[in-house]
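The other protein chains are all here in position, but one chain of the complex has been omitted.
And now, chain A:
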Amino acid sequence: MTGVVGAIVEAWGELRIHKLRVLLALIGVACAVTAITGVTALVSMLNQSFKEQTERQSGRVVTLNVNAWSMGENATPPTGWDAEFERVLERYDITYASRNEWTQAMIRYPDGTRTTQVQAVDADLGTINRIVPEQGRWFTDADEEAMAPTLVVNEAFLEAQGLSDLSSHPTVQLGDRAPVRAAVVGVLRDEWADAEPVAYVLYDQFHRWIGPDGSGMQSGGSGPAVQGPMSAQVPSMYLWVPTELSTDLGDQIKRDMQAVAPGWQVDVQDNNYNTGGLDRATKWVGIGVGAFALLLGGLGLVNIALVTVRYRIREIGIRRSFGATSGRVFFGVMLESVVATVVAGLVGVVLAVAIIKNIPVERVFGGGIQDMPPFPVSAALVGMAAAVCVGALAGLIPAIVAVRVKVIDAIRY
C-alpha cells in the first residue's frame, strides 16, 4: 500500500516538474471528458425539457384521461360521477387528479359582457400539467374553501380586461343574472398568438355558483338560464398514476366509472408513449463524440509521453542504478500518465459542471425546466473511468520503452 502511495506521489512529482508538457497533453483529455460528461448532462436536460413540454400538453407520465360520451341524445348526466371520482381517488390511493370541464360563462369586460371559454378544473391540474403561471399563482387547496371564486386567466383575458398585470388585484364579474365577483390570482401565457380569452376556475367553485346540473353556464348563481342548456356532458378526469399500474388501473377505473354512468360510454386513455428513442440517440452521439475526442487526446498523450521517455532515459537509468525495479519503473511511467489523465478528467468534469450550471436554460431549451435533472454523476464517473483507461493505455507504450532502457547505456556518459 505504501509502495502504491509512494509511486503515486512520485508520479505527481514528476508531473509537477513537466507542467507544460502535461498541460499540452492533457487539454485533449480534459476536453473529451468535458464532452462526455457535458453532453450526457445536456441530453438529460434536453430530455427533461421535452418531457416537461409534453407533460404540459398531456400531463405527467402516466396520466389516465377518463372521458364519457352519452349514448343517446337525451341521456341525463350521471349524478354519481363526482362522488365516484372521489371514491376512485381514495380506493386506488391516487394523489394527483383533476376533473376538467370545458364550458362557458358570461364575463364582464370594460366593453361589455360576453361569453368566454371557461375551464373548470381541480387544483391538482397545476401539478399534473406542470402549469407555471407567468404572473401570480395557480390554484391552491385554500381556494376551494374561499368564499368567492378565484380565476386563473390567460394573457388575452387579462388584456381584454384592460390590464397588463395583477398589481391591482383585479376582480371580474362572472355571470349576468346573479353575478359574482371572482378574483384573478394568476395569468398563464397564451398558447398561441391571437388566443381567445380563457379563464380557469376551480371545478367545485364553478358548480357552486353555476349549479350542479351544468346547464346554467351563462347565468351565474342560481338564476334561470338565458340560453337553452348545452348538450349534456360530464367532466373528463385526469389521474396521475404509477407507470407500472397504469394499464390495470385504467381498466378498473373504467369499470368503476361505467357503473355510475348508465347510458354513457366511458373511455380511458393514457399518455404513456415511448419517447426514449431521441434520448438514446442523442446520448450515443454524445458518447461517440466524447470517445473520439478522448482517442485524439490519448494519441497526443502517447506521443508526448514517448518523446518524454526517450528524453528521460538517463533519469530512468539512474533510478534503476539506485534500486528501482523494472516493475517500479513501468508502474511509475504508467502511473504518471494515469495520474495526469485523472487530473485532466477532474478538470474536465469541473468544466462540464461549470458549463451545465451556467447554461442559459430558457434560451437553449425554449422554456424553463421545472424539475432540473441532477448533474449526471454516472456520466462524470464514466468520463473519469474513460480518462483513466486512456491514461493507462497511453502510458503502456512509454512504460514498455522505459523498462527496455539498458541501464549501462543510459548512465554511460
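The rule we apply is simple: contacts are C-beta pairs under 8 Å (C-beta built on N, C-alpha and C of every residue); 3 or more make two chains touch, one makes a residue touch a chain; residues count from 1.
FYI, contacts and distances are computed from a predicted model.
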Q | "SpoVR family protein", "Beta-ketoacyl synthase chain length factor", "ABC transporter ATP-binding protein" or "Hydroxylamine reductase" - which is the UniProt name of the missing chain | A | "ABC transporter ATP-binding protein"
Q: Determine which one of A:261, A:324 or A:340 touches the chain that has been left out.
A: A:324
**Q.** Where the unshown chain meets chain A, residue by residue
**A.** 2, 6, 10, 13, 17-18, 314-315, 317-328, 407-408, 411-413
